[in-house]
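Please see the structure below; I have some questions.
All protein chains but one are shown in place.
On to subunit A.
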Amino acid sequence: MDVDDVTRDFNELLRTDPEMSAAVAAVTVLVRLMESNNAGTLSELVDTIRNATLAMLDTDYSYASIKSVCEQFLRFITLANLQDTNFQTIMLHRGKIFYNNTLKARGKSVKMAQHFIDDGATILTHSRSRVVMQVLKEAAMEKKRFTVYVTESSPDKSGYQVKEELSRLGIPVTVILDAAVGYIMEKVQQVMLGAEGVMESGGIINKIGTYPIAVCAQQMNKPVYVVAESFKFVREFPLNQKDVPDRFKYRASTFKANKDLSQEHPLVDYTPPEYINLMFTDLGVLTPSAVSDELLKLYC
């Protein structure tokens, strides 16, 4: 498998299954890569994985989530005693453990969030997050009655897709303008968001428009909940929007076209931890301050 195969494989996976997140696809590709690879030395294998990661980061899918999951993957598989036996078997075994955990993560996170949706709740969400969609769908399946407001979420207008999908399940959904967040906030009981990446500070990187929603909710004393799997935890510690690396904010194709970034719209923004009340992850319900702890466990 060379770099082109990796990119093709990765794109193919995401095209055939639209419900697969970029992170899961990335891990799938990496495990396949390890299976087909017969590197002679440890550093050769690590190099192969690094190159594959770079290739996948060069696509237009969420940079934050691919980066976090690939870093964690590499860290996890090399975090073993590789001295006595064949390192490839151990690493492949650990790779598969990681892959399985990644697959299970969404289900676990969704389960954690269920207690926080009341019968009769009014929920505001932003953009289309697969894991938030799953939370809402399962809540509806449990026969909870609740109302959803979703921002139309420029520039891709994914809010309309949310409306279509949730309406099919009989959940009352209203699409609101991105600019109407302040208007709608007083009607809302809680805000539930997804995340592309969770930073070490406990803040999140998510679709542009998340930050003003969180600020507004905090101001009006509405709880802000984030549903995110632990493989989205990434070792970055931004303090403001400028600190977030440009690669997180713009598509790979924007860079390739050598466009003037000051004239481009950023696609994500950074929401600091003080605007987030709780996070529902596969590791349990966490306060934002717990994120750095979990990251330390892996990267100590």
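Basically, a contact is a pair of C-beta atoms (placed from the backbone, for glycine too) under 8 Å apart; a residue touches a chain by one contact, two chains touch by 3 or more; residues count from 1.
In this section, contacts and distances are computed from a predicted model.
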Omitted chain, identified by the protein name its UniProt record gives, among "Translation initiation factor eIF2B subunit beta", "LSM complex subunit LSM3", "Exosome component 7" or "Ubiquitin thioesterase":
"Translation initiation factor eIF2B subunit beta"
Touch assignment to the omitted chain, from A:T48, A:S62, A:T151 or A:S230, lands on A:S230
So which bits of subunit A touch the chain we can't see?
72, 76, 79-81, 97-98, 100-102, 104-105, 108, 115-116, 118, 120-121, 189-190, 230-231, 233, 277-278, 282-287, 289-290, 293-295, 297-298, 300
